[in-house]
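A single protein chain has been omitted from the complex, and every remaining protein chain is retained in its original position.
Showing subunit A:
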Amino acid sequence: MPRTARDVVFVDGVRTPFGKAGPKGIYAETRADDLVIKAIRELLRRNPSLDPARVDEVAIAATTQIGDQGLTLGRSAALLAGLPKTVPGYSIDRMCAGAMTAATSVAGGIAFGAYDIAIAGGVEHMGRHPMGEGVDPNPRFLSEKVVDESALFMGMTAENLHDRFPHLTKERCDAYAVRSQEKAAKAYANNVIQPDLVPVAVRRTNEAAGETGWGLATVDEPMRPGTTMEMLAGLKTPFRPHGRITAGNAAGLNDGATASLIAAEDVARELGLPVKMRMVSYAFVGVEPEVMGIGPVPATEKALRQAGLTIADIGAFEINEAFAIQVLSMLDHFGIADDDERVNPYGGAIAYGHPLASSGVRLMTQLARRFEERPDVRYGLTSMCIGMGMGGTVIWENPNFTEGGK
């Protein structure tokens, strides 16, 4: 049977505001599935020319697939979001790159011809489901030294990365973090972020957490505008005495959900849907789990190789900021300055938060905004490090690109 691969595009993406995990966080009394359901509904509401019955798949990622993040979340969220019962769904897990993997998986299905249009997203409610909830690592990991015991603790892997690259100092990481907060605050002031946020009604009964009753989450809770080097200098280093990783130069523990529409380009155009980004290539690559933060380097190299591009062709980067050191190690590898304006121009996870499996689509949504602003940029990438020693990178082409650009 002859088969033609089809171009795959990112049509649109939305997310809930991200919250701080914990009893006082905005989502402390909100279910994880409800977060992703509201994101899916907003995505469909924003794209009225799409008949929901045309959605061929709903792929939703969550790292901890227990309770309200379990029950084959893609399918249950589809039903609860009011999609027609004919629309199938499934759950997906690649830890931090869950939503990214949801997008690449459905993209593969679209290119293959199995789907025309799919929803890809993710959710992580780290308040209701703390990292490591219910895990049962095989004792062979340690007995056979498959991994070092630090490999299962992300903060420790980030300290390990500092060991590997002594010239990427804590000071450089703190300076990067300060810039992330500044860029995020500026993006908010310029109303770049808010148009892609889904307000979420949040109930609170715990008086210790603030005003009780129903409220509305409209902005990211973790942001700390006005952060300075001095403020960061004194923070504790919870993963090592006199270490380098602090709450200030890493993403926090967060709650949130994302959802995106991924489609075959011809179908998107036929239905009059926006085409915000065209997928060029993607790659996931494994690295030593003890330094999982280096994962984006080989993943990016592989994706570039597949696309026939070099790093010089990339005009916009959205790199997940699980840890500043992980971003800097990638930039350092490619010879890009710490403060290069192509990198995370609207700030990143250090400011907005990183609800693990949801973050991949946040990167895409922000890259799509960048493409819209910068028709002179032809290629961009979204990249992230992944627990257990992996990295993932997706390279995107800007459909708004015009040759006249610089």
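Here, contacts are C-beta pairs under 8 Å (C-beta built on N, C-alpha and C of every residue); 3 or more make two chains touch, one makes a residue touch a chain; residues count from 1.
Going forward, contacts and distances are computed from a predicted model.
S.K.: Of the options "Amino acid/amide ABC transporter membrane protein 2 (HAAT family)", "Cation acetate symporter", "Pyrroloquinoline quinone biosynthesis peptide chaperone PqqD" or "3-hydroxyacyl-CoA dehydrogenase NAD-binding domain-containing protein", which is the UniProt protein name for the chain that has been left out of view?
M.R.: "3-hydroxyacyl-CoA dehydrogenase NAD-binding domain-containing protein"
S.K.: Out of A:A5, A:A114, A:V146 or A:A201, which is the one that touches the chain we can't see?
M.R.: Result: among the candidates, A:A201 touches the missing chain.
S.K.: Of A:P166, A:G213 or A:P241, which sits in contact with the chain we cannot see?
M.R.: A:G213
S.K.: Among A:P23, A:G82 or A:G272, which one touches the chain that has been omitted from the display?
M.R.: A:G82
S.K.: Need a quick check: the contact residues on subunit A for the chain that isn't drawn.
M.R.: So the residues of subunit A touching the missing chain come out as 37-38, 41-42, 80-82, 198-201, 203-205, 211-216, 218-219.
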